[in-house]
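So that we are looking at the same thing, I have put the structure below in structure tokens.
Rather than the whole complex, this shows some of its chains in their spots.
All chains are identified by letter, namely A and B, in their written order; residue positions are counted from 1 within each chain.
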Amino acid sequence: MTKTNPGNFFEDFRIGQSIRHATPRTVTAGDVALYNGLFGPRFAVQSSDVFARTIGYPRSPVDDLLVFHVVFGKTVPDISLHAIANLGYAGCLFRAPVYPGDTLNAVSEVIGLKENSSRKTGVVYIRSTGFKQDGSPVLEYVRWVMVQKRDATAEAPADHVPRLPALLDPKVLGAGCPPLDANAYDLVFAGSPHRHGDYHKGEKIDHVDGITVEEAEHQIATRLYQNTARIHFNQFAESKGRFGRRLIYGGHAISLARTLTFNGLGNAFHIAAINGGRHVAPIFAGCTLFAWSEVLDTSELPGRADVGALRLRTVATKDQPCADFPLKVHARAGQGPDPGAGADDDPAVILDLDYWVLLPR
Amino acid sequence: MTKTNPGNFFEDFRIGQSIRHATPRTVTAGDVALYNGLFGPRFAVQSSDVFARTIGYPRSPVDDLLVFHVVFGKTVPDISLHAIANLGYAGCLFRAPVYPGDTLNAVSEVIGLKENSSRKTGVVYIRSTGFKQDGSPVLEYVRWVMVQKRDATAEAPADHVPRLPALLDPKVLGAGCPPLDANAYDLVFAGSPHRHGDYHKGEKIDHVDGITVEEAEHQIATRLYQNTARIHFNQFAESKGRFGRRLIYGGHAISLARTLTFNGLGNAFHIAAINGGRHVAPIFAGCTLFAWSEVLDTSELPGRADVGALRLRTVATKDQPCADFPLKVHARAGQGPDPGAGADDDPAVILDLDYWVLLPR
């Protein structure tokens, strides 16, 4: 009997199963600095304690995606050690700001299972929640992931595909953002003159810039989150694998896309929720990422005059600028496994994310 | 009308124009750690809070060049998004120590403009000042940069080339260094037995060591400063550009050269001012940097018995050791755009920096 983590195979999961994950993690100013060096975000709220305090935060909060990655990382040894692909996200809600010094842990529940017709794999639907040291939730999300079976002949549990929300209602947004003094929000310091009301539904923005990823960068980032998925770190094994090389953690693409959106959405300082997201193609070291966004909707938040929400679709590509707003139409966010590429799909698209951001009004 | 930052072209600048830059930035112990990992400085004052307190600092100050890079980074989106080359620096004065927890912001003034004869570009002279959260200045410097015109036929403002100081007077130095107890300065802990009085004018020092730069390193560093100049990050675009590859931020070379100078100048713990500096050739990932220095002058500081100043010229090369003190004679610091290479110029030289450092007396 081995003492190493054998991981869970598809047939090991049960509907309703609750998994408390290992390795609580104190997030520090050091983690924030390294995240900044790896991605280069420029949102003033997260960059300056003074700016944050001026508008009503006690200090700069930790970048929402750093929180996401840390919580996600904890789930890997229990959920996705034998994953073939991370298929999608839904219902991701940021429920409280996180500050340096907070300690995060995570719990997951199995909410869906569906064996694939090959009987060699199955899709596991997981709702994960990140908590602070005091037990209060900071983040919850659902992801579904294709997991290997240990044994193709093993009996699988009955299929159960959960109903997932295609969209989070604006009414539930905002708990991750304290009440702010929007008048104290300095647009020059923030780097963009555009408040919430300056954006309109249907507006498209090419974020222009591109960022090339190096092996050392994605490895350092992914280890920072204590994400142990083997495919990101082991060139010896991956050289003989599907891609012949290390695959970059999908969350790396999300953080790069988020950074790129600053150019055009500089006041979208907080991700309130992710309605859905899909990694529609893998990325590798040497790729240059680009991104564009569409404003899918705008909304007020009930009872709040300080901030408003934009529902964005951000699409990232590899090695192709986004001036003509490329899409994979068959890979819309929040709709589960890709039903197959269509003639009008752009193969350069690697990420399709549908999410709510908050801006000062 | 786009919401992305269009940047300023040459014809957008006006003499006397004042620009308050975006993204105030709280500098943390995390930033310091990452800077240390990227460059490896060993000056005891910046390395040990105990050492710093023993001689009179409240704690270790942030490395002067990290302060410089953070302030510089803020100016990029407004000044040099359409830059072709960063031509030189002058009149750079460190006016106060910065400590972890301080929040920096920056303001620039346009002090000179000169269209080039091609009418496609022009040189912009900028005086930038970095401030702390309380509004007190920590750093000021002038740089001049060649910026594209949006439209070669556009009317350019009348030429105005500012008089720049070739040299900062020792009388203005020292505000970046609190009064110290030089007797408490431990030469063994500092790693060098040589105090201010041990150096003499004309002395040359080969700093011996070499450091090779990797793509991940310069990208992480430059993002840490929130410097968004595109040429450093986008291999897709640069593969078709001037150099066929990403150009390394010039400040990266300055920090590497500064680190190399520790070997020979281990007690030169503070850069008080930069009289002038020139990036005389680009550097790329894979280059190994070397450096040598000449003591151009030595000076007391008025009213201070604790520290004295050395005026140094530090020259850095790529892929060539510096035992024979190579130079580009036509590329002296502080003299504006390079008048052209001469027969006695060494093409390995990439940086020529003229600056004042402080050492304990």
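As a convention for this text, a contact is a pair of C-beta atoms (placed from the backbone, for glycine too) under 8 Å apart; a residue touches a chain by one contact, two chains touch by 3 or more.
Because the structure is a prediction, the values reported are computed rather than measured.
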Total identical subunits in the assembly as filed, 2 in place: 3
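Just so we're on the same page, only the chains that are shown with their structure count from here on.
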Distance between chain centroids, defined by C-alpha means - subunit A, subunit B (Å): 37
Residues of subunit A touching subunit B in the complex: 28-34, 36-40, 42, 44, 47-51, 60, 188-192, 194, 198-199, 205-212, 214-217, 220, 263-266, 286, 288, 290, 319-321
Subunit B to subunit A touching residues, read off their complex: 2-5, 20, 22-26, 28-31, 33-34, 77, 101, 103, 105, 133, 214-217, 219-224, 226, 228, 230, 233-237, 246
